[in-house]
Each structure stands twice: as C-alpha cells, then as structure tokens.
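For reference, the structure is listed below as structure tokens.
A protein chain is absent from this complex, but the other protein chains hold their places.
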Amino acid sequence: MDSLTNTIQAVPLNHYILLSAIIFSIGVMGVLLRRNAIVIFMSVELMLNSVNLLLTAFSVYRGDAAGQVFVFFIMALAAAEVAVGLAIIVMIYRNTNSIDINVLNRLKW
Amino acid sequence: MSTFYFIAFLSIFFSILVISAKNPVHSILYLILTFFTFTIHYILMNAQFLAIVNFIVYMGAILVLFLYTLMLINLNKESEPVKPFMIKIAAVFGGGILAVALVSSLKSLGASDPVVLKNPELGLVKNLGKILFNEFLLPFEVSSILLLSAMVGAVLLATKDPKETKATI
Partner (left out) sequence: MDKLIWLIPVLPLAGFVINGLGRNSLSKGVIGAIGSLLVLVAFGLSVAAFFQIKQTGEPINVTLFDWISVGDFKIPFSFLVDQLSSIMLLIVTGVGFLIHLYSIGYMHDDAGFGKFFSYLNLFVFFMLLLVMGSNYVIMFIGWEGVGLCSYLLIGFWYTNPSYADAAKKAFIMNRIGDLGFLLGIFLIVNTFNSVAYADIFPKAAGMKAGDAPFVLITILLFVGAIGKSAQLPLFTWLPDAMAGPTPVSALIHAATMVTAGIYMIARSNILFTMAPDTMEVIAIVGLATAAFAALIALTQTDIKKVLAYSTVSQLGYMFLGLGVGAYTGAFFHVLTHAFFKALLFLGAGSVIHAMGGEQDMRKMGGLKGKIKITFVTMLVGTIAIAGIPPFSGFFSKDEILAAAFAHSTTFYVVGVITAMLTSFYMFRMMYLTFWGKFRGTHDQEHHLHESPASMTIPLIILAILSAIGGMIGVPAVMGGHHELGAFLEPVFASSKALLGEHELSHSTEWLLMGISVAVAIFAMIYAYMKYVSKASVPVSDEEERPALSNLSYNKFYIDELYDMIIRKPLDAVSVFFYKVVELSGIDGFVNGLGKGSIEASKGLRLLQTGNVGFYIFIMVIGIIAVLVYNFLRI
C-alpha cells in the first residue's frame, strides 16, 4: 500500500482540478439533456461527487484534514437528499403516471 | 502516475455513458462504474476512510435506492421521448462553455506543485476519527438530526393519504 502510494504521487494539482471540472460539466450536460427525472437526479449526484474528489485532493495537498471531514458531511447530506428526492419522484409518478419533467408545467402564466 | 491518468480517463468515459444511455437502468449501472473509479482515486490519495465510505454509502445505499425506485416505476422497458435536436445542441454547448469557463478561470493559478502527501497518516480512519469527534463534533450531531428529518420527510411523502370514510352518524 505504501509503495503504491509513493510511486503514484506527484500528480500536479491542476490536473485534479481539470478532472473535477470536466466531470462537473458532464453532470450539468446530463441535467440539461435528459427528460427522465431519475437520470437528472443521477447527474446531480455525479456533480456532487466531482466536488468531493476535488475537496479530497486539496485536503491532501495542504495537509489539512478539514477537507476530508467536509467530504464526509457532503456524503451524509447526499444520502438524505436522495431519500427525500426519490420520495418526491414517487409521489409525482403516483399523481401523473409519468416521470417526464415536461409534464410538470402548470406553474406558468 | 500513469495509473492516475488511466483511471481519470475511465471516469470521464463512464460518466459520458451515464448521460447518454437510453435505458435508465443502464445509466445507473454506468454510474456505479463511475463511482468505482472515484473510489480508486480516493485510494490513490490515501484517503482510505473516504474510499470505504464512498463505496458503502454511494454504491451500496444510494444507487441501490435508485434502482429500487426505477423498478417501482417499471421503467426498464420504456424509452423516454427525446428532446428536440436544437435543445440537445444548446445543452451540450451550455455544459461545454461551463467547462471552458471553469478551466480558464483556474488557469490563473499557474503551474502547481504536485500533490505530495505530507502526512501519510492523514486519511487513516483513526486520525480522521480523532478530528471528526474533536473539532467537528457539533456538525456531526447535527447531521444526525438532518438524516432523521430526511427519513421522516420521506416516510411522510410516500404514505398514501387515508381515504376518508363517510360517517352517517
């Protein structure tokens, strides 16, 4: 474990930032592209995870453990959010028998 | 070092597959794979605790929940109606511009130092636990309340309303 860790270090921080940015944008594209509510929700999870990765990278870079603790809380939060969000999606399905987000367009002029 | 780039490439590849798969069940499966690669990233940074938690919470709990819900809605056979082509182009462009904005805004940081583990002990469970229960005790307890409220909310939302029975007396 240690040797593996030692040999694969020295990745510049910028690359981590770049990776995180790309995955975040992919998540945004997913939200915009799809009409299925669950797939949209999954894209949001993808965005959250990219941020987690970046936070961990920074925490290791600066030797501060606060970053990883923050990631821990983000995961707890994401779990809670998924629970409530899926409950809402089930309710929507019960009311309109579809999970296409274009069906929910009553709040307009 | 090349491990990192290979895993990074896998992450991006699978995440693209997530958003472009037609069948939603396939999307979830690709997402699981993406999270696998994330876990490996965590291990590469020696953030062991986070890697395990990621594995258990996300892939074991959250995505299973997704699958359950999808099964409940019986969606594995349907394919959703697609958005018009122009909107797809607009969405891709939007995301692309966002990426460009993020990347170019971070360019000003210049070439950075490599991520060198100063303290190899940082990601260990014991050390993380010490910091978690010392400095961050309050947020920890509060997050338990958060989970409680989420549970209550979910139960409340999903319960069917009791049908009103007409009382003749």
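For clarity, chains are labelled A and B in written order, and residue numbers in each chain start from 1.
The rule is simple: a contact is a pair of C-beta atoms (placed from the backbone, for glycine too) under 8 Å apart; a residue touches a chain by one contact, two chains touch by 3 or more.
Nothing here was measured: the structure is a model prediction, and the numbers come from that model.
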**Message:** With the missing chain put back, one of B:I56, B:L72, B:I97 or B:V142 would touch it. Which one?
**Reply:** B:I97
**Prompt:** Which chain A residues would touch the chain omitted from the figure, given the whole complex?
**Reply:** 28, 31-32, 35, 101-102, 104-109
**Asked** Tell me, which residues in chain B touch the chain that this view leaves out?
**Response** 83, 87, 90-91, 94-95, 97-98, 101-102, 104-105, 108
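To be clear about the criterion, only the chains that are shown with their structure count from here on.
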**Request:** Give, as an integer number of Å, the spacing between the C-alpha centres of chain B and chain A.
**Result:** 4
**Asked** For chain A, which residues count as touching chain B in their complex?
**Response** 2, 5, 7-19, 21-30, 32-36, 38-39, 41-43, 45-46, 49, 52-53, 56-57, 59-61, 63, 65-66, 68-69, 71-73, 75-84, 86-91, 93, 99-100
**Request:** Could you please specify the touching residues of chain B with respect to chain A in the complex?
**Result:** 1, 3-4, 8, 11-12, 15-16, 18-20, 24, 27-28, 31, 34-35, 38, 41-42, 44-47, 49-50, 53-54, 57-58, 61-62, 65-66, 69-70, 72-73, 75, 80-83, 87-88, 90-92, 94-96, 98-99, 102-103, 106, 109, 111-120, 122-123, 127-128, 131-132, 135-136, 139, 143, 146-147, 149-151, 153-155, 157-158
